[in-house]
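One protein chain is absent from this view; the other protein chains keep their places.
Then we have chain A:
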């Protein structure tokens, strides 16, 4: 018999997290939007969102998400700060003499747009021109992106967010694709993996961001040796997937590496039973999936674990897009062309 996931327990877990998180998770306060998105991704991937959240609750969540939007005021000074904040600890919206006090973040914007779509919103209240302009401001000469103004952080996570935002909005005018592709190619390590910057160690999370960005831009062909990259990704499987060479398997890489394998056309080459068995070991008794067996769960590992499990057991679950963490049915309906599998070489 095929390995089963404790679907109802996990649905309950995500529902509880949407209602509240304990103080030990204060370190997630600036990324609450991402955790909202992840809980909704988990419920969607389990096929349980409509069962667990009423229409009224969805409306309330949509309002909270729009409450985090930093709108453009038409001035050049504020342009780069627009989009969605990571949560409500910033601000306030109208009273900041110091504009950086209420800064959006490309990760917040990406998560908010995905969460809104999962909740059935039509994005009609999204300040599209402001978001596109912010992306334009945040792209660097190297082709890489900063997450928000005032930081020296730049890596493929933010390229991915910029690409996902552009694909969802159907407007790529905020991204210089050639420059972004050039940066990603510079992150290809000779071992076949991909990194956060040239010469750094290959890493499954950055591999995902690089490969998914290229897929969204329709530029997977830019990878110097796709076969070698596919091999590096498949080599990460030791039962579940590890994120780096000689590290233990970790449930979240069942998505990061698993999705990259899907995008590189390797779906049929995975030992799906072994990945599934590992994820079941990471399940916790009262719902949720932990990073490693016998640890406490968190929404990130739970949601990515569920999606990774669904890649390996496609019959039991709604099909999720490996590029956008959205169901493929939604991607098709919205006509987000680049996110469809058919455009990704399958």
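The working rule: contacts are C-beta pairs under 8 Å (C-beta built on N, C-alpha and C of every residue); 3 or more make two chains touch, one makes a residue touch a chain; residues count from 1.
Definition applied: contacts and distances are computed from a predicted model.
For the chain that does not appear here, its UniProt entry gives the protein name "CAAX geranylgeranyltransferase alpha subunit", which is one of "Exosome complex component MTR3", "CAAX geranylgeranyltransferase alpha subunit", "Multifunctional methyltransferase subunit TRM112-like protein" or "DNA replication complex GINS protein PSF3".
Checked against the full complex, the candidates A:13, A:35 or A:311 give a single residue touching the omitted chain, namely A:35.
Here one chain is not drawn; of A:42, A:86 or A:143, the residue touching it is A:86. In the full complex, chain A makes contact with the omitted chain through residues 17-32, 35-36, 39, 57, 60-61, 63-65, 67, 86, 88-92, 95-98, 100-103, 105, 147-153, 189-192, 196-203, 205, 227-228, 231, 234-235, 237-239, 244-247, 252, 266, 268-271, 274, 291, 296, 298-301.
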